[in-house]
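Note that one protein chain is taken out, while the other chains of the complex remain in position.
On to chain A.
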Amino acid sequence: MIGLVDCNSFYVSCERVFQPRLRGLPVGVMSNNDGCVIALSTELKAMGITMGTPAFELQHLVRQGHLHLLSSNYELYGDMSARVQAVLEEFSPGVEPYSIDEMFVRFDGFSETQLLEHARQLHHKVRQYTGIPVCVGVAPTRTLAKFANRAAKKIPAYRGVCVLKSGTAETRALLQRFELGDLWGVGRRLVERLAVLGIRTGWDLAQADPKRIRQQFSVTLERTALELRGISCIEMNDFHEPRQRIMTSRSFGKLTNNLGEIREAIRQHGQRGAEKLRGQASLARAVLVFLKTNPFRPDLPQYSPSLAVELPRPTDDSREILHAAGYALQRIYREGYQYQKGGVMLIDLIDADRQQLSLLDTPQSDAERQRSAKLMGVMDALNSRMGRGTVKFGTPSPGAAWHLRCANLTKRYTTRWEELPAVTAR
């Protein structure tokens, strides 16, 4: 069985741990330079405000005290994410981060009642240790686990934990209840095409003939259909939900403490990630870099750091992504550890064609944008024609000040001595 742990309104929850007065209030987190809303609390969603709303449209509501807007604080979110992952690792040896706020967790060898109990405990412990509320979905396949997570979040009776087995009446009823758009791997255009064939719910898709699905749609959708039946056929690296996050990571092949080698690996991951980004016509708002020592070598000192860095503007430019990744690596790398694995995650992706967003963020002149797009296009073409790595960038050494000034920036409570949260004694 595999579980998906998803942090509720993650960015807002991170802020609320250190500012309890924000609990229960409508809170939004803004993109770089306070351009638009990129994360919302449930209370803010209930006001009808959506992702991507320009911040200036909400300023009158902020002034009247109806809602609170904060500048994004990726350093805090990255550290809280690492803490959530560390708690999960106490429960299972198989934890795979899927995005900054979602992690897959392997649960093997549990009886049915044990499993529910175990998942409940995990749900409770993450909240207690880190202050971050999560939902847990457990099922035989990743697709069903994601679905169970969705149910745990939407249906209060589950109290945040939903364990589904394939073929039960419960699973069937839930699959019939949720529309396809709620399912992972099924985009909006696909939903319309499937509706023509009378496939509207998860249950319809699970019942459809997989061969026919493959012929008329794709292997990917066939896999989704099979996974809904409880037949596991998607491995961690095979699936990705387009337009959510891009992860490139691999083990170094041997344990290494050589910064040069590690920098080269991170550079490759960063460049590969940027190519994937351009391939799906997205822009990233932030870059997360992580390193890992080998947890199965308790004789060696352990250090598994990660750091999320916000990009100056949403971008698909390899140079900016490598610059951010190089800066993050510089901050987290420490001598004296044997690293086993490293990677780059591109997070908070948006569609490249949503120009108004990049205009609202940091202004980049049209000429500059076109030059950058042209350069990246030529590079991708050369690399696809003459082999990956024909044209590549070196990792630039980190420049000066990274962060832009943001009006509502909260403190980096957990990663800077001079920004610790205040506790009053009175």
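Here is the rule we use: a contact is a pair of C-beta atoms (placed from the backbone, for glycine too) under 8 Å apart; a residue touches a chain by one contact, two chains touch by 3 or more; residues count from 1.
Heads up, the rule we're going with is that contacts and distances are computed from a predicted model.
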Q: Among "Ferrous iron transport protein B", "LexA family transcriptional regulator", "Cytochrome P450" or "Glyoxalase", go ahead and choose the protein name stored in UniProt for the chain not displayed.
A: "LexA family transcriptional regulator"
Q) If the hidden chain were put back, which of A:21, A:60 or A:254 would touch it? A) A:21
**Q.** chain A, residues in touch with the chain not shown (by the definition above)
**A.** 18-23, 79, 83-84, 86-87, 128-131, 298-299, 301-303, 305, 331-332, 334-336, 413-415, 417, 420-426
